[in-house]
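All protein chains but one are shown in place.
So, chain A:
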Amino acid sequence: MDIVNQLQRQFIDHSTSLHREGIVDDQFTELQKLQDENSPDFVVEVVSLFFEDSEKLLNNMARALEQAQGVDFKQVDASVHQLKGSSSSIGAMRVKNACIAFRSFCEAQNREGCLRCLQKVTHEYSLLKNKLQSLFRLEQQILAAGGSIPVAK
């Protein structure tokens, strides 16, 4: 039970830090609430979808921005929009905010700015991915240890 308790505390700390650092927002909590016995792996499922999708999008953007000349900003913008939509859906706040800044550079057709933003988005994304993956790991450990996932208020 001690292990479970410890794990649970860790889990809470971790998820609180996620919130505190603004990596995720309420929407993520909402997402967690959507998970019930009917769909036990809902969050993991959605988040993996998000990872898949995002990596594709990030690759697209990077490829599009590689060209020194004639960057298709429209396409980049569409990708950023997609990413923004999905990140807002799962409550990845920092990724979303980075996307918002990104879009303004896309509108201005500023390649330099876009590259900088892409870097930032990528950074935020990997941060999110790391954090969420460790969260899920904790979750699995708790479940494996026979505990229940504490509900963060």
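Please note the rule applied: contacts are C-beta pairs under 8 Å (C-beta built on N, C-alpha and C of every residue); 3 or more make two chains touch, one makes a residue touch a chain; residues count from 1.
As a working rule, contacts and distances are computed from a predicted model.
When the listed names "Neuronal-specific septin-3", "histidine kinase", "AP complex subunit sigma" or "28S ribosomal protein S28, mitochondrial" are checked against UniProt, the chain not shown comes out as "histidine kinase". Interface note: of A:D36, A:E66 or A:E112, the residue touching the hidden chain in the full complex is A:D36.
Within the complete assembly, residues 16, 19-20, 22, 25-27, 29-31, 33-34, 36, 38-39, 42, 45-46, 49-50, 53, 78, 81-82, 84-86, 88-91, 152-153 of chain A touch the chain that is not shown.
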